[in-house]
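Just one protein chain is left out here, and the rest sit where they should.
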Amino acid sequence: MYDFTYQKPSSIADAVKLLAEPEAKALAGGQTFIPVLKQRLNKPSTLVDLAGLGLAGIKAEGDKITIGAMTTHGAIAASPEIKKAIPGLSMMAGWIGDTQVRHCGTMGGSLANNDPSACYPAAVLALNATIVTDKRRIGADEYFQGMFTTALATDELITSIEFALPVEKSAYEKFRNPASRYAMVGVFVAKSAAGVRVAVTGASQNGVFRHTEMEQALSGNWSPDAIAHIKTPPGGLNSDIHGSAEYRAHLITVMAKRAVAAAS
Amino acid sequence: MPQVTLTVNGKSHSVEVEGRTLLVELLREKLALTGTHVGCDTSQCGACVVHVDGRSIKSCTMLAMQANGAAVTTIEGLAQADGTLHPMQEMFREHHALQCGFCTPGMVMSAIDLVNMHPDGLTEHEIREGLEGNLCRCTGYHNIVKAIAAAWPLMHNKQAPAAAA
Partner (left out) sequence: MGFEGIGASVRRKEDGRFLAGRGNYVDDINRPGQLYAFIRRSDRPHARIGGIDTGRAASAPGVVAVFTGRDIEADGLGGLPCGWQIHNKDGSPMAEPPHPVIAVGKVRHVGDPVAVVIAETRQQAKDAAELLVIDYQDLPGIASVRDAVSPAAARVHDDVVGNVCYDWHIGDKAAVDAAFERAARVVRLDLTNNRLIPNAMEPRSAVGECDPSSGDYTLWTTSQNPHVIRLLMGAFVLHVPESKLRVVAPDVGGGFGSKIYHYAEEAIVTWAAGKLKRPVKWTAERFESFMSDAHGRDHESVAEMAITEQGTFLALRVSTLCNMGAYLSTFAPCVPTYLYATLLAGVYKTPAIYAEVKAVFTNTVPVDAYRGAGRPEATYLLERLVDVIAYDTGIDKVELRRRNFIPSDAFPYQTPVALQYDSGDYEATLRTALQAADWDSFEERRREAASRGKLRGIGISTYLEACGIAPSKVVGSLGARAGLYEVASIRVHPTGSVSVLTGAHSHGQGHETTFAQLVSEQLGVPISQVEVVHGDTAKIPFGMGTYGSRSLPVGGSAMVKAMDKIIAKGKKIAAHLMEAAVEDIEFKEGKFTVTGTDKSKALAEISLAAYVPHNYPIEELEPGLDETAFYDPKNFTFPGGCHICEVEIEADAGMARVVRFTAVDDIGRVINPMIVEGQVQGGVCQGVGQALMEHAVYDAQGQLLTGSYMDYTMPRAEDVPDIKVGSETTLCTHNPLGSKGCGEVGAIGSPPAVMNAVVDALKQYNVRHLDMPATPEKIWTIMRDGQPAMAAE
C-alpha cells in the first residue's frame, strides 16, 4: 500500500474538515478498504479513521431501530433487539464475511462504499431505511445510485441508519461467490409499513436494485410459489467465471423463494 | 512517523510506524513475534488472526495505528509462563489438528474466539461455519473441528454437550 497520513479525529466536525482535503479518505472498519489499499488500487493522502467519533451503537425506541454507522456486523448480528424486530437484518449481518471481518467491518462503511456485491444495500433498500448523515437524511431509494456510487458528497459522513418498525416479515438469502464469499446473488425480502419490498444485491452491474415484479406478486400472496414463475431478464446482470448472467438471473428467483420461505 | 502504543501479550510497547504499517507487520517485523503469519493479501486465509481487545481479527487487515491503545494477544501469548499450553493448543496437539503448522496460529486464535462466543454449546456445523475465515491446506479440517469440539468443555469448565461431542 502507498503511505498516507493517518488521522483519528474525535469529532464529526474535525472528521469532515479532514475529509474535505483532496485525496483524503475515510476509514471505517477497513475490511474492504484495507485490501483495496494493499492492492494499491487507491492512493489516499490522508486516511481519516472514524473510530473515535462515537458512532457505534444500537438504539431501539418504539417505532424505530437506529444503528450507528460504526456499529460492526458482529454487534448487529448479536443484538437481541434487532433479532426480535428485524430477523432478516440480524441473519444478514451474521453471514457477512467471516467472524474476524464481522468484528471490524461496519454497516456505515459498507453503505458508503456500496460495493455491488455487498449485503447491506439489499437490507437497507428492502426495509426502506433512512441514511442519516452529518448533513441530512436520505431515503434508501435515493441513496443507492449504481455500483460504488451513492448520494453522499465526498465530505459527507453517514452517522446512523434508521429502520422504521414494525417490520412484519424479513429474511435474506444469498448465494455466495464460492471463492471470495461475497454475494453473487443476495435477495432481501421484507414486508413493513413501506409495503412488500424485494431488493437484490450482487447480481446487477448497477448494484442493488428492487425487484418490482416480485414485490407485486408477493403483495398479493406471500409465498415462494407466488414468485416461482418470475424470471429476471439477464440483460444488465454480471457475468464472470463463477456465474453467467443467465445463472445469476436464475439464482435471483431461487434466493428470493428461499428468503420468502424463511420469512413465512 | 506516527507512534503506536499498545499492549501485546501483557507487555506494553511504544513503536514508530508508518501510517500504512499493518498490525501484522508491527508484530512480525518490529516486535519479532513471528508466530503470526501472512498467507494471503486479500483477507481470506486467516493465518494472521490475533485477538485485539479479546476479539479475533485479521491483523493483515488492520492498520497498526488502529490498534493504538489496544490489548493484543498473539499465539505466543496463550501458554502460561511455565509453558502449560492453553486448552485449545493442547486439543490441537491431542487431535492432530495441524500438519505444516503455518495456518495453525491463526486457526487457534480463531478457534478460541469461536468457543468464547458460544458459551451455551457449539455444534459441528457451527464450528465448520465459524472457520469460514481460516484456510488450511493440509488437514482437510476434520481434526481441527474435533479439536475445537474437545476444547469447548475445557474452556467453559463444562461437560461436553451432546451436540459438541
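Per-chain residue numbering starts at 1, and chain names A and B are given in the order in which the chains are listed.
Quick note on the criterion: a residue touches a chain if its C-beta (ideal position, glycine included) is under 8 Å from a C-beta of that chain, and two chains touch if they have at least 3 such contacts.
Everything numeric here is computed off the predicted structure, so don't read it as measured data.
Colleague: Identify the visible chains that the left-out chain touches across the whole complex.
Modeller: Listed by label, the shown chains it touches are A, B.
Colleague: Residue-wise, where is chain A in contact with the chain that is not depicted?
Modeller: Touching the chain left out of view, chain A contributes residues 2-3, 40, 175, 177-180, 241-244, 247, 250-251, 254, 257-258.
Colleague: List every residue of chain B that touches the chain not included in the displayed model.
Modeller: Residues of chain B in contact with the hidden chain: 18, 20, 28, 33-42, 44-45, 47, 74-76, 78-79, 85, 89, 92-94, 96, 98-105, 108, 125, 127-129, 131-132, 134-145.
To be clear about the criterion, only the chains that are shown with their structure count from here on.
Colleague: Need the CA-centroid distance for the pair chain A / chain B, whole Å please.
Modeller: 28
Colleague: Give every residue of chain A touching chain B within the complex, in rising order.
Modeller: 1-6, 8, 27, 30-31, 34-35, 37-39, 47, 49, 51, 74, 97-101, 103-104, 180-181
Colleague: Considering the complex alone, what residue numbers of chain B touch chain A?
Modeller: 2, 18-20, 22, 41-44, 46, 49, 55-58, 60-63, 65-66, 68, 110, 113-114, 117, 130, 132-134
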